[in-house]
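Here the complex is missing a single protein chain, while all its other protein chains stay put.
Note that the chains are named A and B in the order they appear, and that numbering of residues resets to 1 at the start of each chain.
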Amino acid sequence: MKTMKVTFQVNSDKVTLQVKPYETLLETLRERLALTGAKEACGMGSCGACTVVVDGIPMRSCLVLTPEVNGAVITTVEGLKQDDRLHPLQEAFMEKGAVQCGFCTSGMIMTAKALLDRNKKPTKKEIITTISSNICRCTGYKKIVEAVEAAAKRT
Amino acid sequence: MVLPEFEYKKANSIAEAVALYKGYKGKAKYLAGGTDLVPLVKLRLSAPKAVIDLKGIKELKTISRGDGWLSIGANVTLFDLKNDPAIKGYFPALYESLDATSCETLQMRGTIGGNILQDTRCLEYNQSLQWRTARGFCFKMGGKTCNVVQGAKACFANYCSDNAPALITLSAQAKLAGPKGARTVKLENLFTGDGKKPLALEEGEMLVQIQIPLKKTKGAYEKLRIRDSMDYPLVGVAVSVAGTKARACIGGVGLVPRVYDLKNVNDAAVREAAEKAYAEAKPVANATLTPAYRKKMVGVLLKRAFNKALQEGK
Partner (left out) sequence: MKDDLNIVGKRVVRSDSLAKVTGQARYTADLKFPNMLVAKVLRSPYPHAKIVRIDLKRALKVPGVKAAISGFDGYGIKWGVFRYTQDHAMLHTDKVRYIGEDVAAVAAVDEETAMEALSYIKVDYEPLPAVYDPIESMKDGAPQIHSEYKNNINIHIHIDVGEVDRAMGKAFLVREDTFKAAGEAYAMMEPYAVVASYVNGYLDLWMPNAGPHVRAKALSNMLKLPLNKVRIRHINSGGAFGGRSEVAPGDLVASLLSIKAGRPVKLVLSREENATSSRQVHDMIATVKTGMKKDGTIVAKDFKVIYDGGAYSSTGPIATSIPFYVYEECYRFPNVRYNGYRVFTNKGIRGMYGCHGRAFLAGNEAQMDIMAKQLGMDPVEVRLKNGLRSGEMTATKSKITSCGLKETIIAASEKTNFKKRWAKPSRLKGVGMGCVAIMCGFPMGFRSGSSCYVKINDDGQVTIVTGLVDNGQGNESMVIQVASEVLGVPMGDINLVNADTEVTNLDPGAYSQAAAFVGANAVRVACENARKRIVAIASEKLGVKEAEIGLKDGLAYSIKKPDKKMPISWVVREAFFRGEPIVATGSFFPNIDFEREWVSRPWGQMAGTFSFGTSVAEVNIDSETGKITMPRFTSAHDCGRAINPMAVEGQMEGSIQQAGVAAITEGNLWDKGHLLNPDLLEYKVPLACDMPDMDTIIISSRDPAGPFGAKEGGLTVRMNAYSAVACAVANATGELFSELPLTPDRVMNILERKKGVK
């Protein structure tokens, strides 16, 4: 099997890897880089648990081939903390009780992060539209919406 | 779920992509956002030897105006297209269909080209190899029966692009390029009616641009789905009105979007079109709601889309 050389930045690290051409970004993050924050809940693009931000865009990493992100800048949930300070979204998710089992949490946070990065003051409706890309089985979403609203006020 | 083995190639020009395709002797797949293709490959419904990534081709990424046309590169994402002011201003049906497609995250990755060229869907088809092996292969997988309609001689999978029906109501055309050269076809002529090969593309042919006559229209898109995000259409009805003429197009039911032209938009003509569309729609039990209900909704949503389109225009 032929492998390919791929270089990208993930969080603060620049990485160069030999990957399978048919390897998904989710596999690369989880299996090669030990970044297991992104989860595989469906593997088919139907839930958003695997969402990471690639060049500012939220992506379902289970549908992205790693060679596609050659040269890209990738942020995962592990890279949100800055100088040991939690990202406002992380703080707000904790304070508002938006986390239960936590399996959807990193995907939710990364989806919301991409929203706040492109839209500093989203309306509640915009927040709901955005997070309707992701499934949460536990919370009923109310506290997730509240957390994103609170984080938007803080950024 | 791991993917099966294939090679990855990235093309920087249309010519390069077509040349790569030829090199794989038809065993390659073009890759745009991958949101339709990757799930199919994971399910072992598509087994390319290589994928040819088109995202490096600059001319596929632009939206331009000229000669009375709006030309949209095949790789423009649904999200970017939706946010282009021309769409909302000129083509409300398309704006609404883009907005109703899947979910925001997938709109940011999925392209208009990939959306139009997506495979048809069926509850008995979009399943894993294990699942389908237990069920037995149907026509669309190279078998000899349909697993939904006993004794049928054809496939009834649904073409579920939300945006192709809207584009068809806008008289859009597709600019194609392939090993045999370039051609332009009306979008509604892109469908074969054959479940195994639902799209009338030649071997290695690429979608380069979608072109829409740049005329202001009134319009609307009505989509039947269970959840208000993520879900494919169970019925999708697009309507565009320009002057006294109008066009409606039905998607989500069967292999081919059905087109209805109205020379004079008035209540009677709309009613007639709704009745005709209802009569001609042939949904089968291969999506989540009952076929009888989906059939009924074809007429209901067509009327509703006209109402909305004409009201908003006022």
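The rule is short, and it goes like this: a contact is a pair of C-beta atoms (placed from the backbone, for glycine too) under 8 Å apart; a residue touches a chain by one contact, two chains touch by 3 or more.
The structure displayed is predicted, hence computed values, not measured ones.
Considering the whole complex, the residue from A:25, A:63 or A:145 that touches the absent chain is A:145.
Checked against the hidden chain, the listed residues A:9, A:36 or A:70 yield one contact partner: A:36.
Touching the chain that is not shown, out of A:5, A:81, A:118 or A:154: A:81 (per the contact rule at the top).
Within the full complex, the residue among B:63, B:123 or B:200 touching the omitted chain is B:123. Considering the full assembly, B:288 is the residue among B:83, B:244 or B:288 that touches the omitted chain.
What chain A contributes to its contact with the hidden chain is residues 30, 34-44, 46-47, 49, 76-78, 80-81, 86, 89-90, 93-97, 99-106, 109, 128-129, 131-132, 134-145. Chain B meets the missing chain through residues 1-2, 103, 123-124, 127-128, 130-131, 133-135, 147, 224, 226-232, 288-290, 292-294, 296-297, 300-301, 304.
Just so we're on the same page, only the chains that are shown with their structure count from here on.
Inter-chain centre distance (chain A to chain B, centres taken as mean C-alpha positions): 28 Å.
Interface residues of chain B, counted against chain A in their complex, comprise 1-8, 10, 31, 34-35, 38-39, 42-43, 51, 53, 55, 103-106, 108-109, 228-230.
Residue ranges on chain A touching chain B, taken from their complex, read 1-2, 4, 20-24, 27, 43-46, 48, 51, 57-60, 63-65, 67-68, 111, 129-130, 132-134.
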